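What you see is the complex with one protein chain gone and the rest in place.
On to chain A.
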């Protein structure tokens, strides 16, 4: 019953699609995390003028579908004559927004950045008070305290929640296929429309996504074992009973 040729004929597309999906996921996660670190510090600030704009940013990106965000950036920006003028002038920054790849990368980065900011802000807020007192007693400046105590601790505590976000992001990149990008889902849609074999085309893509998901879960488990070693259940020591 299975038409293997549907898969074998499109194997090169699936391979390049897999590569594009991995690229979009890793690049947007990395950039999103980098931007989220300073934003999360601003988010927990007591000053309204500092925390407010970050709140608006995360509220917008977490409250709307990523598909609509992508369409807003990819199709929407071209509506403005000013943006079109920048394209005509060859402005390198604005040219990013004319390409589907650039639009997808920017959308995904901003989206994951918003979620990561809230995850990190939550982790920063749960810093044990004693750690802050100890840092102050050592005479650390606010910046040193952030760099040495608050941020490293928060990154560790955020790891389990962040691994969920990374998996959501991997799955979220599937919508890149709606702006003509040939990611894994795009390759599957292409294979489907060539052979009208939905099961082969989409189940094969699904299996590849499943493999990527398991790989990501495995990586995060390793990271947790390393960075959250102090939270692991203790191994019983042989010959020693309490």
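To be clear about the criterion, contacts are C-beta pairs under 8 Å (C-beta built on N, C-alpha and C of every residue); 3 or more make two chains touch, one makes a residue touch a chain; residues count from 1.
Here, contacts and distances are computed from a predicted model.
Visitor: One chain of this complex is not shown here; going by its UniProt record, which of these names is it: "ABC transporter permease", "Cytochrome c domain-containing protein", "NADH-quinone oxidoreductase subunit J" or "Probable glycine dehydrogenase (decarboxylating) subunit 1"?
Guide: From the choices "ABC transporter permease", "Cytochrome c domain-containing protein", "NADH-quinone oxidoreductase subunit J" or "Probable glycine dehydrogenase (decarboxylating) subunit 1", the unshown chain carries the UniProt name "ABC transporter permease".
Visitor: Out of A:27, A:50, A:68 or A:85, point to the residue that touches the absent chain in the complete complex.
Guide: For the chain that is not drawn, the touching residue is A:68.
Visitor: Considering the whole complex, not just the chains shown, which residues of chain A touch the missing one?
Guide: Chain A touches the chain not shown through residues 59-60, 62-69, 71-72, 75-80, 170-175, 177-178, 185, 188-189, 192, 196, 198-199, 202-203, 205-206, 209-210, 213-214.
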